[in-house]
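What you see is the complex with one protein chain gone and the rest in place.
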Amino acid sequence: MSTALTCKDIRVDFDGFTAVDGVDLELDRGEVHFLIGPNGAGKTTLVDAITGLAKYTGSVVKDGEELRGKKVHHIARRGIGRTFQTATVFESLTVAQNLDIAAGAGRSPWSLLRRRKHLPENVVATMERIGLGDAAETPAGILAHGQKQWLEIGMLLVGDADVLLLDEPIAGMGHDERETTGRLLHDIAADRAVAVVEHDMDFMRAFASRVTVLHAGAVLASGSVDEVSGDPRVQEVYLGTAHEPEALDAATA
Amino acid sequence: MPLRPKLEARDIARTLAATAAITGLIATAACGSRAGEETVAAESCVDTSGDTVKVGALNSLSGTMSISETTVRDAIYLAVAEINAAGGVQGKEIEIVAEDGASEPTVFAEKAEKLIREDCVAAVFGGWTSASRKAMLPVFEDNDSLLYYPVQYEGLEASPNIFYTGATTNQQIIPALDYLAETGVESLYLVGSDYVFPRTANAIINAYAADHGIEVLGEDYAQLGSVEFSTIVNQVSASGADAVFNTLNGDSNVAFFREYANVGLTPEEMPVMSVSIAEEEVGGIGIENIEGQLAAWNYYQTVESPENAAFVEAFKTEYGDERVTSDPMEAAYNSVYLWAATVEKAGSFAVADIQANADGVSFASPEGTVVINGDNHHVAKTARIGEIRSDGLLYTVWESDGPIEPDPFLEGYDWAAELTVTE
Amino acid sequence: MKFFSTRAGTWTGFAAAALVLFGLAPLVLSGFRLGLLAQFLCYAIVAVGIGLAWGRGGMLTLGQGVFFGMGAYLMAMHLKMADAEFRGGPGAVPDFMELAGIRELPGYWVPFTSPVFTIAAILLLPTGFAVLLGFAVFKRRVKGAYFAILSQALAGAFAILLIGQQTLGGFNGLSRFRYFFGFNLADPVNQQMLYFIAAGALLVVMAVALQLRRSRYGELLVAVRDGEERVRFLGYDAANIKVVAYAAAALFASIAGAIFVPVVGIISPASIGIIPSIMFILGVAIGGRASLAGPVIGALAVAWAQTALSEQFPSAWTYAQGLLFIAVIALLPGGIASVGALARRLPSKPTAVEAAA
Partner (left out) sequence: MDLFVGQLFTGLSTGSILLLAALGLSLTFGQMGVINMAHGEFIMAGCYTAYVTQQVVGDAGVSLLIALPIGFLVGGAMGLVLESLLLRRLYHRPLDTLLVTFGVGLVLQQVARDVFGAPAVNVTVPEPLRGGVDLLGTTVPKTRLFIMALAVVAVAAVTLVLRFTPAGRRIRAVVGNRDLAETAGVSSRRVDAGTFFIGSGLAGVAGVALTLIGSTSPTTGQSYLVDAFLVVVAGGMGRIKGAVVAAVALGTFQAVFETYSTASLAKVGVFVVIVVFLQLRPQGLFTLRTRSLA
């Protein structure tokens, strides 16, 4: 499988506090790559850096092109999509409108100023794929929590993102929804690189192709699920520190 | 859900086209007279057949100018009540239609039009700022009606449809300069709010100073309503001028005089001559900050005459003992009497008759006799320099030899030739 | 409510509005009242723009007086030049300048002799300024409260700047317009023509706003309002999207100002400063910021109430204004337009329970 995104020596500084401290990361197409680590390990900040929200040093290269210094929307147009911890969809717009917007970043001003003739095919197809085929005209604001997360993922799909950075995509979901989401992730990862920031260890074990553990801004371990969970340093981080109740809860859930 | 979007876009284009067409059609069909063609002014709807006659009172009762203009409103009501008590005008009782100018020129224009066209008043009394008068002027000219404007102003205007009963520049600014020159002032510093009256006043002062060998050491304008005067006062203080000529307006005076007193400037070493501070304003500034400073007006509450004694007493009886009377109030009071006297002389309420008979109409007013000048519709008035004393009132320290003829375009002053242009 | 968003509904709505404005109003209103309505229609045109920028785009433009004032002053300059030329021939100085002792026509006034130049300036200058300012502000992601306060300060600064310009009439502004593109303004027939122009302009502006709202751009604008960062992460430059709505609002305000001048007969800094700019917002808030007709109805209602109430109860009107702001914004943020919708879904449920992270 080809490497979609290569991060080298990423370093993010917040007023003297180093949130990400020299991280190397490779995301390959065909893999669901989990990023785990305790709170404050720098997972979300790393995603912020890659997507252009946080300033950093180092380098992020996608398909041979350096992304550092580019604006948020330019990075997005190069096929890097992300979701957020709390689902951010456009609540007052319908599901179809949400997806149509996500599909149209390259539209000409002229076509923007006209009314939508019909839904683009990929929007219709994606709606089915994320299980919202019946909800086209439903305002996104009244979707169930899990549906919002799916919609958000769907918005990345129609936008032709081939590197997906998902921040806690199953937060607040029930068991069945988690399963569906996990299968969806593997399904879409067939020809894309998917990175998932997650606390839920069961979910990770069930669906991770590869795991990278971050701790205090640096990569602690990286490899398959078994390799990582066998690593003594990882166990220490997760079991030896008391300030990480969610991870423990999640691990025992 | 696929709708019919192409049609939608076209729909809206069609709506646009239709609207444009309708507008164009109606507009061209309705075209009236073009430039240069005489238009007939709207027929006056003033009805004087009954035993009352309506007049308008148009003052700001809300907004920033309400502070000053409500006092003028009171004076207008007092005059109307007195005239009615004495039998009215032409035997008819005067009925006031009151409107609020809301301190906005556009509202003044709107309400003036309403008073003339909807309420059919015979004349309107009111306005304060020049902006409000300039806004109303075309309304009164186009509808051929009458406005009586009671406030001193910057001159350079004469409309057949407006009577100006406050002072023009040669009845206030120039006497003030004469007085300063007489007392040996050789250098001046000019401080004003940034609007038309102070700028025009200072243009006149500069011309006068050039002609009379007075040096103008500085000229500063503060934004209207500004309360930050340390820079200006620093500059005034550093200039070492003999006197300051102050055309500030409203709340700015409070901040200016406080700062002035606080840096230790006194009326003895550098007196301030103000043209916008009357009895009403002294209280807010604080007597300790302004005592001994000078003002230029035509009327003070302290003017000694039987007419003024009666006016002050009537006013206090009506509105309360703590109230004071001031120049614009007196001018507004006079304006009602002058209108009534003109109507009596003309024997008619018609605008044309009033215009024809206005010249020479006089009224024994609180400030002394005032006489309408039929050419420029201003009023001959006595100029007075007042000093502010510890009781908060102004006392005359100098007055002109009788009423000064109004000269709004300063045609009688050679040094002002460069300033003025007559239409 | 739903009806008006269909095709037939749109037609019906516009037809009804046109019927009232072009048919009914001139029949039942006196010349004076019709002129007043023309003035209110100008406010309504500004309101349509605010509805677009604020209601749909989330940009609280507290400085629409700036663009209103630009359009008004540009038009006023042409009218003054036309008057001057008519009285004194080419090169004559407008009357107010003569009185202020200005003998030489300032250079920037000269092109305003041309009606074509004037109209082009009214359409392009404020819009261009809005685009420049919009880029400067939105590209740097100045938004929300920061944007609101900046736009308000802009209105204040603009009014102060104008007060200082003697060649634009200073504090008194520009007034005494006699002719409007060759037509005598004192003639009641021509005054009615101005009313029709104002009414037509309102309908055109509403149609343009409707097209913007219903287009993909309109959906995108709402998306920017509700999640500006999200839109960026989808690959759009949110600043460009906002600039379009801001510029359109500026254009509408400028057109309104240009019509306002011959209708009312005066433009002065008092009509465009901080307070008048906020007052534009009041009508929009009351009518319903996010709907198309709401701002128009709100602006007309507020202007009418001000005229009607302030005559009898000047101080009560100030209270009413203040309380309206409080009541509508705090209790009925959707304005009058939302009353129907509110009644329908009264037993509303919280949309989704936020799960703990």
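So that you can tell them apart, the chains are marked A, B and C in the order they are listed, and the count of residues begins at 1 in each.
Heads up, the rule we're going with is that a contact is a pair of C-beta atoms (placed from the backbone, for glycine too) under 8 Å apart; a residue touches a chain by one contact, two chains touch by 3 or more.
Since we're looking at a predicted model, the values are computed, not measured.
Novice: Based on the whole complex, identify which of B:A176, B:I232, B:V312 or B:V336 touches the chain you can't see.
Specialist: In the full complex, the listed residue that touches the missing chain is B:I232.
Novice: For the chain left off this view, which of B:G264, B:P306 or B:G412 is in contact with it?
Specialist: Of all options in B:G264, B:P306 or B:G412, contact with the hidden chain holds for B:G264.
Novice: So that we can see where the missing chain sits, which residues of subunit C does it touch?
Specialist: Output for subunit C: 58, 60, 62, 133, 136-137, 140-142, 144-146, 148-150, 152-154, 156-157, 160-161, 163-164, 229, 274, 278, 281, 285, 315, 318-319, 321-326, 329-330, 333.
Novice: Which residues does subunit B use to touch the chain missing from this display?
Specialist: Against the left-out chain, subunit B lists 64, 66-67, 70, 194, 220-223, 225-228, 230-232, 234-235, 237-238, 251, 254-255, 258-259, 261-264, 280-281, 283-289.
The working rule: only the chains that are shown with their structure count from here on.
Novice: Quick one: point me to the chain whose Cα centre is farthest from that of subunit A.
Specialist: B
Novice: By C-alpha centroid distance to the whole-protein centroid, which chain wins?
Specialist: Smallest offset from the overall C-alpha mean is found for C.
Novice: Subunit B to subunit C: how many Å between their CA centres?
Specialist: A distance of 31 Å separates the two centres.
Novice: Measuring from the mean C-alpha position of subunit A to the mean C-alpha position of subunit B, what distance in angstrom results?
Specialist: Centre-to-centre distance between subunit A and subunit B: 70 Å.
Novice: Would you mind listing the residues of subunit A that make contact with two or more other chains?
Specialist: 114-116
Novice: I need the residues of subunit B touching at least two other chains; which ones are they?
Specialist: 8-9
Novice: Show which residues of subunit C lie in contact with subunit A when the two form their complex.
Specialist: Within the complex, subunit C touches subunit A at residues 211-212, 214-217, 219-220, 222-223, 226-227, 229-238, 351-357.
Novice: Considering only the defined contacts, which subunit B positions touch subunit C in the complex?
Specialist: Contact set of subunit B toward subunit C: 4, 7-9, 11-12, 15-16, 18-20, 22-23, 26-27, 30-37, 39, 41-42, 61-62, 66, 98-100, 102-106, 109-111, 113-114, 117-118, 129-131, 134-135, 137-139, 142, 156-157, 194-196, 199-200, 203, 221, 223-224, 418-421, 423.
Novice: Show which residues of subunit A lie in contact with subunit C when the two form their complex.
Specialist: 51, 53, 71-73, 76-77, 81-82, 84-86, 88-93, 97-98, 100-102, 104-107, 111-116, 141-145, 148, 155, 159, 168, 171-172, 246
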